[in-house]
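Have a look at this one.
Note that one protein chain is taken out, while the other chains of the complex remain in position.
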Amino acid sequence: MDMTLILDFKCSGGLELLCNSVKIHNVSIDPENGVGKFIMKDLLSWVRSNLIKERPEMFMKGDTVRPGVLVLVNDCDWELSGQLDTTLEEKDVVVFISTLHGG
Amino acid sequence: MDMTLILDFKCSGGLELLCNSVKIHNVSIDPENGVGKFIMKDLLSWVRSNLIKERPEMFMKGDTVRPGVLVLVNDCDWELSGQLDTTLEEKDVVVFISTLHGG
Amino acid sequence: PSTFPHALSPDMIYRYSRHLLLPSFGVQGQLRLSKSSILVVGAGGLGSPALLYLAASGVGRLGIVDHDVVELNNMHRQIIHTEAYIGQSKVESAAATCRSINSTVQIVEHKEALRTSNALEIFSKYDIIVDATDNAPSRYMISDCCVVMGKPLVSGAALGLEGQLTVYNYNGGPCYRCLFPTPPPTTACQRCADSGVLGVVPGIIGCLQALEAIKIASAVGDPLSGRMLLFDALAARIRIVKIRGRSVQCEVCGENSEFKAAQFQEFDYEKFTQTPLSTSPLKLKLL
Partner (left out) sequence: PSTFPHALSPDMIYRYSRHLLLPSFGVQGQLRLSKSSILVVGAGGLGSPALLYLAASGVGRLGIVDHDVVELNNMHRQIIHTEAYIGQSKVESAAATCRSINSTVQIVEHKEALRTSNALEIFSKYDIIVDATDNAPSRYMISDCCVVMGKPLVSGAALGLEGQLTVYNYNGGPCYRCLFPTPPPTTACQRCADSGVLGVVPGIIGCLQALEAIKIASAVGDPLSGRMLLFDALAARIRIVKIRGRSVQCEVCGENSEFKAAQFQEFDYEKFTQTPLSTSPLKLKLL
């Protein structure tokens, strides 16, 4: 591949506990689908294989995020950009945030 | 000129009162210095001639902003980018904010 | 509730003079506020500052729902309660403090747990609902009830060193279920009692809830609808993000929804979320 994608992704609302309490990750990823296009679905698989060390069910359900997790791409709900099909580009910022209930 | 600069600038902390209480201005400016480069100094002159209708002394002092006004270019203090010499580019966001004293 | 329905009394003009001086708020904003009624569900970490600022600001009627009693381990964040009220009803305690700072606001005490059996009747007395509770089933129940009754909902949450805030069911915006159609697994639902919370974090979110309720009541400014504020206290970072709009498929507020008062009253929120609506004081004492 001639393209390496560098992007930030952040976890909060408790999700950082799944990633050794690290909230901000700066990652470089080589897209593997051969077309040079990298979508949210690819990022989720990458995160699942490379970062989530324990209790993956706290992060994923099936091939998407578990209920109660909001996904933001450049400060915008991924429902507005195509969910799993959202195309990611260089310098995009992806945030996974677990909704809170405390008060 | 072959270049028109489109940028946002915002006024707050009371400065918006000088611009008919409008806080966010989306402006298109043609640089006039003939080199296609547009700096903060040019923006200040433009604002002074085109927007500040009354009491310019509340906004400017000499050829810069009056004491007590912070200037932010893309969320960063203009002291860090060269003050009056800061080069502006398309889509830059400039904020003029008057420091508050109330409590 | 005001005895001056069309004008402000001289005492009100003096008390609220700093509001009246604001060109974008002014007499009209204060008058609308004085005619509005706001219900705060939960007199805990979020409810404490929300109630204080709503009372101080001069809303007409302010309701408080809670069934809990004040405990010493609440005091680090629930600043509306004094030590003298430990062991007594949170609603009575909060109401007493609200009255002490503004005797001109009508304070209504609802000393009971919010349930599907009483929520419709309680909500019917108020224009705006503030969710200051601490658990998932309450959040679904309050949002659903707001949809059924067509009331805007100012929703805040805080846990650990983080907080979240948004306005649901306002002016065509999404409801809680539009964002979270399926409840999270119970293992993902931490409470302050389990995971802790820095006291001032719900303080900040509760103040922001009061602000949003005041903006809606006075019809001033842009409420935080379709947007969500995410607060990270440790890093001192705040981001306001754009969230989805109302979902046409939403089971409660969507186009083909048949979720009305009758369905609400029969819905089992504890079963839906697999979480109890409240930890009973008895159970707490056994821990």
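In this document, chain identifiers A, B and C correspond to the written order of the chains, with residue numbering beginning at 1 in each.
Here is the rule we use: a residue touches a chain if its C-beta (ideal position, glycine included) is under 8 Å from a C-beta of that chain, and two chains touch if they have at least 3 such contacts.
Worth saying up front: this structure is predicted, and the values here are computed from it rather than measured.
Shown chains touched by the hidden chain across the complete assembly: B, C. Across C:Ser17, C:Gln88 or C:Ser124, the residue that sits in touch with the chain not pictured is C:Ser17.
Only one of the listed residues, C:Ser9, C:Gln28, C:Ser195 or C:Gln274, touches the absent chain: C:Ser195. If you put the hidden chain back, the residue from C:Gly58, C:Pro137 or C:Gly156 that touches it is C:Gly58. Within the full complex, the residue among C:Arg32, C:Arg61, C:Arg77 or C:Arg246 touching the omitted chain is C:Arg77. Looking at C:Leu31, C:Ile214 or C:Leu277, the residue that reaches the missing chain in the full complex is C:Ile214.
Counting over the whole complex, chain C has residues 11, 14-22, 24-25, 49, 52-53, 56-58, 72-73, 75-79, 81-84, 100-103, 160-161, 192-201, 203-204, 207-208, 210-212, 214-215, 220-224, 227, 229, 233-238, 240 touching the chain that is not drawn. Touching the omitted chain from chain B are residues 12-14, 23, 57-58, 66-70, 72, 75-77, 79-80, 95, 97-103.
Convention: only the chains that are shown with their structure count from here on.
Chain geometry summary: the mean Cα position of chain A and that of chain C are 31 Å apart. One inter-chain figure worth recording: chain B and chain C are separated by 40 Å, centre to centre, where each centre is the mean of the chain's CA atoms.
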